[in-house]
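Structure below; questions to follow.
Left out: one protein chain. Kept in place: all the others.
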Amino acid sequence: MTALQIVRRTRVTLALVVVTTAVLTGFAAGGGVIVLAGLLQLVVALPSLVPALLVPVATAAGLTGCAIVLWRNRTVVSVQHVALWLEERLPELRYALVTAIDPAIAPADRYPALHARVRASDTSSAVRTAWRRPITRSLTAALTVAALLAVLQPQELLGTGGTDLLRRVGNGENEVLANRLEGVIARVSPPAYARMDDSTVEDPVTVAALVGSRVTFQGRGPSSGVTAIVDSTSTEAGEAGRGWTIALQMDTAPAVVTLRDREYRRLVVLETVVDSVPAVRLRLPARDTTYQTVPRGRMTVEAEITDDIGLAHGWFEYMVSTGSAEVFETRTSQGRRIGLDNARTGTLREVIDLDTMRLAPGTVFHIRAVALDHNDVTGPGKGVSDTRTLRIAEPEDSTSINPTPPLPIDSMWMSQRRLNMMTDTLIRMAPQLDRQELTHRSSAYGNAQDEIRQRALAVISILEDDAVGGTFQTQTSTKLREAADLMYEARVNLAITMPDSAMPHMIRVLEILDEIRLANRYYLRGIIQPAAVNVARVRLTGEDPATEEPRRPRAELADERAALAERIAHAASIAREQPDAAVDSLVYIRVAALRLAPDVADALASAAALLRRGESVDTALDRARRALEPPPARIRGPVEWSGIGN
Amino acid sequence: MERNRKLSRFVFATAEYSSGDWESAPALPENLIDSVARYTSIDVAPSGVSVRLDSEELFDYPFVWLTGHLPVRFTEAERRNLKRYVERGGFMMVDDHNHDITGIFHQTATEEIERLFGRLEQVPNDHEIYRCFFVFENGPPHTNHELNGWGDDLLHLHLDAIFVNDRIGLLYSNKDYSSEWNFHPETKRTLQQDPTKFGVNLIVYALTR
Partner (left out) sequence: MRSPAERIRRTAEGVLRGIVIALLAGWLVWSIRARTHGAVEHVTSQELREALERWTTRQQPARVLVDLAHPPAGAERDWLAALSAAGTTVQWSGNALLPTAIDIEPRVDPEGGATVTVAAPESASVVLRDARGVIDSAAADAYGMRASIARPGRTIDAGVGPVVARAALRDSLTLKRLLVIGAPDWETKFTIAALEERGWDVDAHIRIAPRTLARQGRIESIDTARYAAVLAIDTTAARFSSAIERYVRSGGGLVLWSPAAPAFGRLAPGRAGALIESEVRIIRDRTPRVALDVMPVTALTDDAVALERRGDHVTLAARRVGPGKVLQNAYTNSWRWRMAGGDNAPDEHRAWLADLVANVAYAPRATIAAPPADPVPVAAIVDRLGPAVPAVMDRSALDPTRLAAWVFTILCMALIAELASRRLRGVR
């Protein structure tokens, strides 16, 4: 063998050693990363990013380790370097090898002794010695890492990332997805008006949020096949980076959302937090008042407002009602809108000029304060204060105790009607009557008409002279005046024995009295004087309709608490054999209990948590059922009878 | 003895509330008392009473009449009482004395009622309140105001109510029975048809259903 051949042979061997060492080192480096992750997982919960990055990082570490070894030993490809490497280990060669490998410098036929010396050297042992150490070291490292991997078994760590990697780079079929509902988080984004920060609930069982909040569930794994069902509405998950996401809106009533991933299921209670309407308290005016005279000048109105989230603005509402009897007019106005800057408390204050309210005797002035919050989800919450009623008395208000004569309009109407009927009869009988009789009767009817007219004038006097007030009384008195004038005409005609000329006037009088009687119940403002009915006199003087309409029975009152207790009993009965179903039941029952019995709702949440951990819930559920029962009623006294509760 | 007598018989009560003219139908109680005595055997007090809506005394009168023309704005105490009153089985009749659905009484009264009890429901015209004593085949009888085009110039074909356990707890009327029945009972003798018969039905319903 020539020197060159010897060096070339050595080069191949060394190259194999380098490559083997590089591979083993690369394996140890990559495996070492996985081992490190596995060790950390035993101690702390690794973020979800770690499994996803583990395989690429380990691969990179392995390749890096391999590359470093190759780089450091890159000179193995050079014949000169290999020759020098041999010279270093075989000093007896005295650079004979380096010289001999270049035929241009030392051809074999001209330097046979040189080549013979090279041939005589023991290069094999030098090479053998050289490759043992690196191979041994790298093999030891690789085997150690392999042993640790076998012990730690970080399949789960590798699985998630590996699956994802496989899905991205290769064949995603036949892969088995883990439960994508594990490690779910819920992000709650309150509605913008609330100006509250987002919050996160990890592994949620219950999510409490304002109505209108956006609740976003996020989990690991692909989104396909993950759904959320609320009532009967199903929402498909969408992609979110390496995971899935579902966004829901918090409704006005509590609900249970069922997250589904193939055969996996998870229930989460959406607990509604209701935005209360602002609480408004009117401080000024402090109480209802009756003014004896029309108040003038300026009046301060003030209100205090509080809200649980934030106030938008508020204002005062004013209503001024005038009128009496049957005709009233109300003018509504509002004060200026006062911004409340989203504060939780605020004060409204305004000074009103009473002169601009056009108050007058008989006016009723209502004041109240109104406030809105910023709720733009269910509509601005509107809070209103109590209303203050300020009355301006009429002059006769405090003295109109007089018992009203029994509605003279009615009696006038009755009298006029009777008179009309008699006059009509007289007109028909006139041909049969002699003149004297006709005159006599007509005159008598004229007197009767005049008597009715006097009563009308008396009422007019009451209405107008006593200043009851109100435009309608004036209308009544005007109409009565018209009727009185017509009565006068009728009376004159009857007095001159012309009943047929009187009749049209009398008919018109009756019409006017009827109009006033039916449409216009005038009354005197003030205390009602209860009139007593002579019950004995009128008893059963009317018709008896002899009705046989059966009475419909009332429905039994639903005992919602008992129904809830029944549902809990059912959940308790299946807790041992079907704990998952029992947990689901308890979640749904809890939603119902939130409204009916909030203390029991908390107990049910605890029971569900116990059941998930595999612990017994019998005691907890028994206590919940007991809390829903009415307490026992003690019966005191002797036992002669079954007993009456206290 | 007087108090027990009051509790043992039917006493017509008119609701006094702070914001309006609750007293605007002064003859109505007397008229309906007369009708109850005239047609039934019900032990009825000869005089009506007025009772404050915010007082405990309200609960001594499970039938109460509320009317007016002016805005209806209850105080917190009145609201509290009214809610308890209706939910426990009391019967309140609320009648718009303006006969005007655009008027301030209707707007404010319905606002207050719905704030306390939720939406008013229409009473079907074959409801037993129209048949429990006299029979009104077509539902609530019309009033002269309606027929004369008074107020909102509408014929209201139905009454509305708040139902409690399937019973009318609050009956709301736009028909202005307060005007229709606000007359001296003696006038009945001259009338062909007694318009107060439906009032008897209201009281019989309250007492027996």
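Chains here go by letter, A and B, matching the order in which they are written, and residues are numbered from 1 within each.
The criterion applied here is as follows: contacts are C-beta pairs under 8 Å (C-beta built on N, C-alpha and C of every residue); 3 or more make two chains touch, one makes a residue touch a chain.
All of these numbers come straight from a predicted model, not from anything done at the bench.
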{"item": "Touching residue (missing chain; options A:E437, A:D580 or A:E629)", "value": "A:E629"}
{"item": "Touch criterion as defined above, residue of B:W22, B:W65 or B:Y85 at the omitted chain", "value": "B:Y85"}
{"item": "Missing-partner contacts on subunit B, residue numbers", "value": "1, 3-4, 7-10, 39-43, 56, 59-60, 62, 85, 88-90, 132-133, 165, 204, 206-209"}
{"item": "In subunit A, positions touching the absent partner", "value": "540, 544-557, 559, 562, 565, 619, 622-623, 625-626, 629-645"}
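The rule is short, and it goes like this: only the chains that are shown with their structure count from here on.
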{"item": "Chain centre separation (subunit A, subunit B; CA means) in Å", "value": "38"}
{"item": "Contact footprint of subunit A on subunit B as seen in their complex", "value": "14, 18-21, 23-27, 29-30, 33-35, 37-41, 44, 46-50, 69-71, 73-76, 97-98, 103-104, 128, 131-135, 144-145, 148, 150, 165-167, 179, 182-187, 190, 194, 208-209"}
{"item": "Complex contacts: residues of subunit A adjacent to subunit B", "value": "288, 319, 321, 323, 326, 328, 330, 332, 364, 366, 368, 386-387, 389, 404, 406-407, 410-411, 414, 417, 517-519, 521, 523, 525-535, 538-545, 547, 549, 551-552, 554-555, 557"}
